[in-house]
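With one protein chain withheld, the remaining protein chains of the complex are depicted in position.
Entry: chain A
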């Protein structure tokens, strides 16, 4: 595995937005910005809750069907995460710009236009939640997500493009900080038993808070140790400490 799976984050680095974050993981880099709650056009407003608008811009070219599909998944998920009832007739606008995707020299990286692009979904979900946290928009929970590929050799975490192409099925799962399943998107051929295994593995990676050398390494699957939740927490701890350095 050439690409480092170690995620990196820069928080609140754009000045003209209410919240922003740049998140890189598995070769994907996404810049996210959020503005809200702001005024919404009369045509779109909802009388009882906030409108959540998500825009995904691909690294090259203009967005198409694939981006609209990702936007619809993100929008439905974020409506569960944000307290939309706190801001009726308002708009929360999230823009996600993909700046780099993993390119693969051994396999043609051109993807068919109409196919779904699940591998990028975890990065988009994670970026949008981090931007919302950076803007301090009231949220019901935080969220962590993971991409797993089921190959003949077993379940792989953070698969490369080549591994994804050779996989029987690819799954994206996201869990809330309370451990509830929020997103389950799958692509490929699999049985219910396989999905159950995937769910168990994903849940362990996303939800369990671990220190670097905890019991996670047992089966070699999580050699890149550490729950994602632990990572999110440490990033925010740093942000809060920096923001409140004046407070004893």
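Following the convention adopted for this analysis, a residue touches a chain if its C-beta (ideal position, glycine included) is under 8 Å from a C-beta of that chain, and two chains touch if they have at least 3 such contacts; residues count from 1.
By our rule, contacts and distances are computed from a predicted model.
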{"item": "Name per UniProt, for the chain absent here [options: \"C2H2-type domain-containing protein\", \"Archease domain-containing protein\", \"Glycine cleavage system H protein\" or \"Ribosomal RNA-processing protein 40\"]", "value": "\"Ribosomal RNA-processing protein 40\""}
{"item": "Hidden-chain contact residue, picked from the options A:136, A:168 or A:200", "value": "A:136"}
{"item": "Which of A:88, A:102, A:166 or A:188 contacts the chain that the document leaves out", "value": "A:88"}
{"item": "Residues belonging to chain A that touch the chain removed from view", "value": "17-19, 34-39, 83, 86-89, 133-142, 176-178, 232-233, 236-237, 239-240, 242-248"}
